[in-house]
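Just one protein chain is left out here, and the rest sit where they should.
Right after this comes chain A.
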Amino acid sequence: MPETATFPLFPHRHLLGIQHLSPSDIVSLLDRADEAVAVSRQSEKKTAALRGRTQINLFFEASTRTQSSFELAGKRLGADVMNMSVASSSVKKGETLIDTAMTLNAMRPDILIIRHAAAGAAALLAQKVGCSVVNAGDGAHEHPTQALLDALTIRRAKGDLSKLIVAICGDVLHSRVARSNILLLNALGARVRVIAPSTLLPSGIHQMSVDVFNRMEDGLKDADVVMMLRLQRERMAGAFVPSVREYFHFFGLDQAKLRLAKPDALVMHPGPMNRGVEIASEIADGPQSVIQEQVEMGVAVRMAVMQALLDPRRNEASL
């Protein structure tokens, strides 16, 4: 792996969202991640980049895949990784987010990875602790590493994002993945579309620099990338859409609908998938699916992010 000095110093202490990143910040993270992919594909996957550093994963919402991805990323960089799971923590005993954060902070970690059901939780934590904070998903706000790994997956398959049409389909209203992706894809110049029933679109969506469609048949036309979103089970039955059956009929990605996109369109999903709800199995496992690549890129992007935030040059500068 090349010296970190070949990359510009990342100008942020935390990664709380895509919103505060410039296009060049994003590109430099993606470039770093490309290097991390190479490392992860070697038989010797461990580097010393973060040796001696302590990473705490603080997950208030269960998430097997994101948490293991961050854990593996930290371990491949040589950091000491601790997982703090909510089920066994004092959060259940009424301790507040801030108290938990202060307690962990006193253990002098170098980086905290947080997932929380409340929008703004990562930002709140970042105000109270002395280390770097990575937002691994806060309510319906942002999930920046997911957007970065999606962009990396697309860039490696398609090259320059600026000429691409990306259709984001499904529950945009509740989706932090959608918000981070809309911000990131726009920052890199892609044409972003959202396709969903209007009950699953946030207020003000027309001002979010996206083209809005309510029919898959219209929105998928000529798309280079089809990004499916997960529909939470509790939102399927009557509250936001009438039924699973109706949702899949109109908004589930099947062969017929996918045919409307470009023939080489990528199919993506942040996982975990509801097969038969938002995506047909034959598509999820089909030749256009890059869902497994997304998982691999996830580790690489998280390595890149942590290295950028914990750049040793930052310490020298602050000394």
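Some observations on this one:
Keep this in mind: a residue touches a chain if its C-beta (ideal position, glycine included) is under 8 Å from a C-beta of that chain, and two chains touch if they have at least 3 such contacts; residues count from 1.
Going forward, contacts and distances are computed from a predicted model.
Here one chain is missing from view; checked against "Dihydroorotase", "Probable sugar-binding periplasmic protein", "NADH-quinone oxidoreductase subunit L" or "Aspartyl/glutamyl-tRNA(Asn/Gln) amidotransferase subunit B", UniProt names that protein "Dihydroorotase". Of the candidate positions A:32, A:53, A:141 or A:269, contact with the hidden chain is made by A:141.
From the options A:204, A:238 or A:263, the residue with contact to the unseen chain in the full assembly is A:204. Touching the missing chain, out of A:176, A:191 or A:257, is residue A:176. For chain A, the residues touching the absent chain in the complete assembly are 19, 96-98, 116, 118-121, 123-124, 138-142, 176, 179, 202-205, 207-208.
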